[in-house]
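Here the complex is missing a single protein chain, while all its other protein chains stay put.
After this line comes chain A, so read on.
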Amino acid sequence: MTTTWVKSDRQKEREKLLRAQGRRSVSVATISTVVVAGLVVFGLLASPGWPRVRETFFSWDALVTSLPDILRGFLLNVVIFLIAEPVILLLGLGVALLRGLRSPVFFPLRALAAIYTDVFRGIPVVLLVYLAGFGVPALQLQGVPSDPVVLGTIGLILSYTSFVAEVFRSGIDSIHPSQKAAARSLGLSHGQTMRYVVVPQAVRRVVPPLLNDFASLQKDSALVAFLGPLEALRQAQIHAADMFNYTPYVTAALLFVALTVPMARFTDHLAARAARQRGGAS
């Protein structure tokens, strides 16, 4: 009996075939991509209106002129996003946990949380931004912020928290009840059970749908434009009106995409790492 493994001829042959198969699939994928992309480009270029479309939407000059302002505006979008997102995550989780409380003492809180998610998920985001931006200052209360960026961000937070709360709640509900029973039987309280056992598992499960909401929040940060601040969309509007050209909008869109794509890759990477750590399964 041999103790060190020597690759058999059969295995070598098998691996050779596998490599050949791999090469073949790569070339098939390349060829079909080139063909499809070629057809799309050809279809565009051959369409009668293309020269006009290129001039109004993809003008290099317009892009170069508008880019600095739009980029500056875009930084404001990033700031809004970076501030709103953690707040939304915390509040959303809080609302989801409130809805999970079973004790009758907490009935009012639970009811409030349910009403909040029901109502605020139903109101269009842009309306909430308007309400926060124009409605709140109209109340003329003392000590309430009047900066439209702050108010717009609050509108976004109000809307997105209701969605994120539901995502968290479904994640919490998806954890098998025996996990809760196992934790309670070790003597952990309800709070400890949620904190150490249920929520950590729920959060891992809801990362993909949360990312979906993040991407959506990133672009909805542009809605703050309606309150006047000079963020990316507002800057694009100004330039577009100046030049009678839509390219600034495309520029803004490219910036938003440039932020979403790396974030999606990053989350995939996190999920893959977590899966590897846990031995690949589930």
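Going forward, a residue touches a chain if its C-beta (ideal position, glycine included) is under 8 Å from a C-beta of that chain, and two chains touch if they have at least 3 such contacts; residues count from 1.
In the analysis below, contacts and distances are computed from a predicted model.
Chemist: When one chain of this assembly is omitted, its UniProt record names it as which of these: "Oligopeptide transport system permease protein AmiC", "Acyl-CoA dehydrogenase", "Amino acid ABC transporter ATP-binding protein" or "ABC transmembrane type-1 domain-containing protein"?
Modeler: UniProt lists the chain left out of the view as "Amino acid ABC transporter ATP-binding protein".
Chemist: Just to verify: which one of A:Ser25, A:Ser103, A:Gln140 or A:Ser185 makes contact with the chain not shown?
Modeler: From the options A:Ser25, A:Ser103, A:Gln140 or A:Ser185, the contact with the absent chain belongs to A:Ser185.
Chemist: Which of these, A:Gly22, A:Gly38, A:Gly135 or A:Pro200, touches the one chain of the complex that we don't see?
Modeler: Candidates A:Gly22, A:Gly38, A:Gly135 or A:Pro200; residue touching the omitted chain: A:Pro200.
Chemist: Footprint of the hidden chain on chain A, which residues?
Modeler: So the residues of chain A touching the unseen chain are 176, 178-179, 181-189, 192, 196-197, 200-201, 204, 277-282.
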